[in-house]
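Every protein chain but one is kept in place in this view of the complex.
Then we have chain A:
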Amino acid sequence: MSTPALKEWPLWEVFVRSKQGLEHKHCGSLHASDSEHALQMARDVYTRRQEGVSIWVVPSASISASEPNDKPEFFDPASDKVYRHPTFYVIPDEVGHM
């Protein structure tokens, strides 16, 4: 992996929440000199067709990601805890919607 040239603008990750969207979704990345510049570029590049109403930009260097190699172990505990799901619990029909 090469280190980016010193004169390069830093990389930013862009998250956009669409008009009806409940959450911000990652939609891409871009290079910009600072956060204000990054927001302006994200506005121009990623919301040109009214794709969103709110933008977050985050320096890529601030993001930590889970390790792909740990995937099985890392996410495994979720699968044997079925009692975390509402469907695990049987409620008599006469109770109605719950």
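Observations
By our rule, contacts are C-beta pairs under 8 Å (C-beta built on N, C-alpha and C of every residue); 3 or more make two chains touch, one makes a residue touch a chain; residues count from 1.
We adopt the following convention: contacts and distances are computed from a predicted model.
Considering only "1,2-phenylacetyl-CoA epoxidase subunit A", "Membrane protein", "Phenylacetate-CoA oxygenase subunit PaaA" or "2-oxoisovalerate dehydrogenase subunit alpha", the record for the omitted chain gives "1,2-phenylacetyl-CoA epoxidase subunit A", by its UniProt protein name. Interface with the hidden chain, as seen from chain A, comprises residues 1-5, 7-9, 11, 28-31, 33-34, 37, 44-45, 48, 65, 67-69.
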